[in-house]
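Can you read through this structure? Questions will come right after.
The other protein chains are all here in position, but one chain of the complex has been omitted.
Now for subunit A:
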Amino acid sequence: MISQFFVLSQRGDNIVFRDYRGEVPKGSAEIFFRKVKFWKEDGQEEAPPVFNVDGVNYFHVKVVGLLFVATTRVNVSPSLVLELLQRIARVIKDYLGILNEDSLRKNFVLVYELLDEVIDFGYVQTTSTELLKSYVFNEPIVVDAGRLQPLNPAAIFMQGTKRMPGTAVTKSVVANEPGGRKREEIFVDIIEKISVTFSSSGYILTSEIDGTIQMKSYLTGNPEIRLALNEDLSIGRGSGRSVYDYRSSYGSGAVILDDCNFHESVRLDSFDLDRTLTLVPPDGEFPVMNYRLTQEFKPPFRINTLIEEAGAVKAEVILKISAEFPSSITANTIAVQMPLPKYTTRATFELEPGAIGQTTDFKEANKRLEWGLKKIVGGSEHTLRAKLTFSQELHGNITKEAGPVSMTFTIPMYNASRLQVKYLQIAKKSNTYNPYRWVRYVTQANSYVARI
C-alpha cells in the first residue's frame, strides 16, 4: 500500500503528483529530491532505490532520466512497490508511445486518468494496459520521436537498420496510424545482456547471459500465439554443484538455461513436450520469458591490453579488440574505457591507419581513457596506442594502478546463447489474415571487463 505517487524531472520538478491517502506531509517531493541529490557529500555514492526519512519510506526507479517515486509509512514489500513503479512507467509508455519528459508534460491529464485506475487508496487495482483501455478516455498527444532517448534495448531497431519499421516500438496502443486503420503486427525481441570477466591472462573468469523474450502485440481480437523455442533447450543445471562448470556440453549445440521465469499469460502445457509457449498476448509491451545462463559461450570480443614502461615518467598502452563473430554481423556503438594511474597528466593517442568513425579521449577529471568505435564488422581487429605522461616517477607495478578495461556494445541480429524462436504461430481468423511478425535478436554488454 502506498501513500503518494509522483514523477520528478531531472531538475526535481513535479510532472505528476498524486496523493492517495493523505498520510505523508506535503513537502515529500522536495525532501525526496534533496535526499537523492545529496545522498553522500562527496557525491560518490548514489542513493539506494529505497530509503527512510522521518518515518516515511521513499521508493524510486529511474526511467529515461525521470524519477518515478512512491511514498508510504507502512512496512510494505519493497519489491512490490519497485515492480509497481516500473510497471506504471511501462503502462504510461504503452499509452503515450514514447515516454520522456516532454510526452509526460503534454499528456499529464491522461496520466492522471491512468493513475486513478491503477491505484485506489494506495492499493493496486490493475496494471494491465488491456483492462485499462476501457476506463481511460483521454487521447494521447503524440510527441516527436526525433529526439527520442532510447528506453530499452529494442529501441536500437529504430536506428539505421532498414528492415525494421521505424515507428513500431514507439506506437501507442490506443492511437491509430495516420492512415486511420491499425496495422496488424507483432514484435518478438530476444534481448540478451552478457557479462564476462577475463583474467589478466585472458581466461574467462565468469560469464553470464541474462535474456528476455519481449513481446509487443498490435493484433486485434487477441488471437492465441504459439512460440516455439529450440527443441534441445533444457532448464536447470544439476543443482548442488557449481553452476560454473565449463566442461559441460559446449559445442554440442544444446542450450542449457540455469533458470527462467514466465509472464502470467504464458501457458506451459506443451513446453515439456516440444518447447512451445502458448499465450494470448495482452496489449502493450511485456516480457514473455526471462532466462539466465552460465553455460559457456563464445564471447563476441577479445580484449588484449599491453602496458609498457617507456622511461621514468612515461608509458605506452596498447589496446587490441578482436571481433570473434561472423563477418555478416556488425556490432555498433562500441565504447572502451580504461582507468589510468592517478598521476597521469597527459595521454596522446595513435589510431591504426585508415581508421574511420573512431574517437579517443583522455578524461582528465577521473583519469580515464575512452575509445569509441561506431561499428565493428565481425572478424576484424582494431588497435589503439596511447602514450601516457606521468607527474611522478614510476615505482612499483603500473598494472596495479590502471585498469580494468571495460567495454560496452550492441550487436543486432546476434545472440550469444543461441536460444532461438523457431516459429511464431498466430491462430488464424481467416485465410487472408496474415499479420506482420517481427522476430529480432540483439546482444548487449552488461559488464564486459578484462583485467590487466
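Note that a residue touches a chain if its C-beta (ideal position, glycine included) is under 8 Å from a C-beta of that chain, and two chains touch if they have at least 3 such contacts; residues count from 1.
Criterion: contacts and distances are computed from a predicted model.
A single chain of the complex does not appear, and UniProt lists its protein name as "Beta-adaptin-like protein", one of "Subunit of heteropentameric Replication factor C (RF-C)", "Cytochrome c oxidase subunit IV", "Beta-adaptin-like protein" or "Dynactin subunit 4". Interface note: of A:F17, A:F362 or A:W438, the residue touching the hidden chain in the full complex is A:F17. Touching the missing chain, out of A:S77, A:S201 or A:N431, is residue A:S77. By the touch rule set out above, subunit A reaches the unshown chain at residues 1, 11, 13-17, 19, 21-22, 44-46, 48-50, 52, 55, 57, 60-62, 73-80, 82-86, 105, 108-109, 112-113, 116, 120-121, 123-128, 134-135, 137-138, 195, 197, 206, 208, 210, 212, 236, 239-244, 258-264, 287, 289-292, 339, 366, 396, 400-401, 404, 406, 446-447, 449, 451.
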